[in-house]
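Removed: one protein chain of the complex. Kept in place: all other protein chains.
Which chain is which? They are A, B and C, in the order written, and residues in each are numbered from 1.
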Amino acid sequence: MRQITFSQATLEAMAEEMRRDERIFVIGEDIVRQGGIFGQFKGLPDEFGDRIMDTPISETAIVGSCIGAALAGMRPVADMHFADFMGVAMDEIFNQMAKIRYMFGGQTTVPMVIRAPDGLSLSAAAQHSQSIEAWFMNIPGLKVVSPSNPEDAKGLLKAALRDDNPVIYFENKILYRESGPVPDGEVFVPIGKAKVVKEGKDITLISYSIGMKTAYEVEKLLEKDGIEAEIIDLRTLVPYDRDTILNSVKKTHRLAIVHEAVKQGGVGSEIAAFVAEEAIEYLDAPILRFGAPFTPVPFSPPLENEYRMKPNKIAEAIRKVIK
Amino acid sequence: MRQITFSQATLEAMAEEMRRDERIFVIGEDIVRQGGIFGQFKGLPDEFGDRIMDTPISETAIVGSCIGAALAGMRPVADMHFADFMGVAMDEIFNQMAKIRYMFGGQTTVPMVIRAPDGLSLSAAAQHSQSIEAWFMNIPGLKVVSPSNPEDAKGLLKAALRDDNPVIYFENKILYRESGPVPDGEVFVPIGKAKVVKEGKDITLISYSIGMKTAYEVEKLLEKDGIEAEIIDLRTLVPYDRDTILNSVKKTHRLAIVHEAVKQGGVGSEIAAFVAEEAIEYLDAPILRFGAPFTPVPFSPPLENEYRMKPNKIAEAIRKVIK
Amino acid sequence: MTVYNKELLEKFYYTMVKIRKFEETVEKYFLDGQIPGFVHLYIGEEAIATGVCASLTNEDYIQSTHRGHGHTIAKGADIKRAMAEIFGKKTGFCKGKGGSMHIADFSVGMLGANGVVGGGFTIATGAALAIKKQKRDNVSVVFFGDGASNRGTFHEALNLASAWKLPVIYVCENNQWASTTPYRTTTSVEDISARAAGYSMPSKIVDGNDVFDVYEGFQEALAHVKAGKGPFFLEAKTYRIKGHFVGDPELYRTKEEVQKVYEENNPITRFEQKVLKDNLLTEADLEAIKNKVENEIKEALEFALNSEYPEPSEIFDDLYV
Partner (left out) sequence: MTVYNKELLEKFYYTMVKIRKFEETVEKYFLDGQIPGFVHLYIGEEAIATGVCASLTNEDYIQSTHRGHGHTIAKGADIKRAMAEIFGKKTGFCKGKGGSMHIADFSVGMLGANGVVGGGFTIATGAALAIKKQKRDNVSVVFFGDGASNRGTFHEALNLASAWKLPVIYVCENNQWASTTPYRTTTSVEDISARAAGYSMPSKIVDGNDVFDVYEGFQEALAHVKAGKGPFFLEAKTYRIKGHFVGDPELYRTKEEVQKVYEENNPITRFEQKVLKDNLLTEADLEAIKNKVENEIKEALEFALNSEYPEPSEIFDDLYV
């Protein structure tokens, strides 16, 4: 199968959907002349002209005006530049975008997508490195996806663009450049479905986004000890795929969740709590969560490195609960 | 012991601390002429003059200017009017207030308090009824407290005002009017300490804020069936009191967490996950979480009522896992 | 000078009286404990919504505020369903999920009241962006208060609208008060419309208690916007006659101050005096309209009172598509 980068995969998704549906347009900072800060909009302005627009540095207006355009029949996409800037538009996101359909008794839909590049890169420091997806699990009315590879990046972006609900699309900054197989033709990944990417019988390892790279590394380390991990790529965080998680845990009897985001109050907390509520009797070991330490992201390479997920340490901790 | 309302308790805390420390001042909307939307600032302007100031409707400036004043040697308090409006100032809260000390290598402190009235009242609807404390568990650099009674309201507010770290003080709108015993003289409740408010051996029931009222009701219902619940009032959400939780669960072998906020991704998720990680081997039952359904808060009384915590249903669910 | 035909004059009067009676009814039933939540009345400001919405069609949009009943009615929403919503009934526009602060009627282009002060600026601006992209000849209007003009969203929206030349009209209802706060203590400029220059945006001040002045000012705004010249800023000077919300003890101002405005600057009385003096309408014309409104309000009230509350199970409806 052909290999393309995550970034190219999102470009294909955008181009294909924009050709299909002329209501789609994109606004954000530096997306026309720069093609997006990570090149994720490169070339789109050539084909789509003023359907790709550079905005002022006004995140509340970016999100807010997409909401208004959605109410008036368009299907806007807002690029957040960095997920770290979602706080600027937080009121628009949680009090308007997420609530409008419900609060107004279903009179309207709010079909829009927020694209939010997230995660550590190389010493981008405290305000340009964050993964804040967990907050949005607590906000009814949104859907949240977070692909880990080019195929899902394409398929989930297409699904998001066709969804009539507001969708937040987290795209990891490091993953942009990574290649992977993507089939020719239509690629569509339904929102709400996790994927068992590797079967195993000893422990269920759940992750998403860049965390999947760590999950694979952990799995290989465990394999050396004869431990067979089953790996689930969550793909969608809201609504997350309860069935796939439960089925796996009932088989493996152990669970660990890995993500780059802060551990406390993270996505892992919700997944762990869900399993401890629904399937504790199947568990033969503590539910392990692996996430960032409880600090902002530090700048200096040795500190940032310490902040990152550590496959060795994760494998070590897992080995302990299996023995 | 004398009985005063929650609201009066916060007034005492403010007045006592403002007398002690002239660096403290308060800004917010309608706090001078109105005395705060729930009367929680009534009378303070008389004693403290321009140390209580009415602001424009500018939540980012309210929080941001408190940050700046804190950096310049003051100890500001920002009233958010409704916790629902914290989204407007979210960037200031999570990218500035929470990170400044760390990001600048400890060069400064940010001693300030955000007061945030939260929770359901009577049909205040989707944008004036929220409990969003869970987000802040995921943001390193903040402390978060949420008292359930007048004594703690006073003691935690005093602790917050003396803390050199930024503290978010969630105060429940319904609780304001409720009375309870508060000792004369100094009342101080250390941040980070939960309280076992009732001992029991069959299940640990954890809550905070208005959820405590439900916890007590549930406990009474369970008592009828001979089930002895141990109740913990969390009081501080960040950093939460891991020891008190673990000690209790190790004794009761069962855990349920109750809060008014949305269940998914709520505070209960973090607590449940923590216990499932640290003490699963002590558990004889699933960890139960009780929180709001995954919808915005609806307006109409029958719907809003459906949204509320239901002691009966909670007790029923608990009974099931104990049998 | 604008010439007003009888139909338009009657429409002005009908709309203003309908809003006034609607609000008085809401006030009564709220004080009586039959309306849940809290409500903000539009009494005294009727001329603004009326003068603005008179020129709009269902394909034009408005964004409203927490004080949104008047805008809703002026935009042509069915007052039966509006009343039912405020009572929390299933037959309301939002099936009881929204209430007074979240009233909306998308079928007439009323895109929603907003519980977040200043929440509407960017949304209305986005609706205007859609209009422009769809190459339609419509406009988007956002109503907002003096207090709201200090929100950051004001700035971001106005700048964006001007940079992109969007068909949006910003209508400031400067009623002198933001809740308990006199606007000049927190708003750093006398005329809020003076801020428009900072976005290269034309502006105009009108007497918000004179429906003719509002109407004419809005015509100018419309002409500018429809000529593709971008946004326009209209500031209507008015006064909030009632408390901030029903039940407000109003300790921050004197009864006399309010009474004086009510007597001397009541937009409905001013309209009546003018049309009678200038022989534009007769006493009988006015009377007929008042009766019509009376009946409609009664009908709306009955509809609301007789409607069912939603079932608890409906809590899960209308979240996701």
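Basically, a residue touches a chain if its C-beta (ideal position, glycine included) is under 8 Å from a C-beta of that chain, and two chains touch if they have at least 3 such contacts.
All values derive from a computational prediction rather than experimental measurement.
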item	value
Chains shown that the absent chain touches, full complex	A, B, C
Contact partner of the left-out chain, one of B:28, B:45 or B:64	B:64
Option touching the unshown chain, where C:134, C:185, C:219 or C:265 are the choices	C:185
Touching the absent chain when the full complex is considered, from A:6, A:48, A:85 or A:136	A:85
Identified contact with the non-displayed chain, of C:10, C:23, C:156 or C:314	C:156
Footprint left on subunit C by the chain that the document does not show	150-156, 158-159, 162-163, 185-190, 194-201
Interface with the undisplayed chain - residues on subunit A	29-30, 33-34, 54-58, 60-61, 84-85, 88, 122-128, 293-296, 298-303, 305-307
Hidden partner interface residues of subunit B, rising order	25, 53, 55-56, 58, 60-61, 63-74, 76, 91-92, 95-96, 100-109, 140-141, 143, 163-165
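In this text, only the chains that are shown with their structure count from here on.
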item	value
Chain contact topology (line, ring, star, complete or other)	complete
Length of the line joining the C-alpha centres of subunit B and subunit C, rounded to whole Å	37
Subunit A and subunit B, separation of their C-alpha mean positions in angstrom	30
Contacts with 2+ other chains: residues of subunit A	91-92, 95, 102-103, 140-141
Multi-chain contact sites of subunit C, meaning residues that touch two or more partners	94, 96-98, 102, 114-116, 152, 319
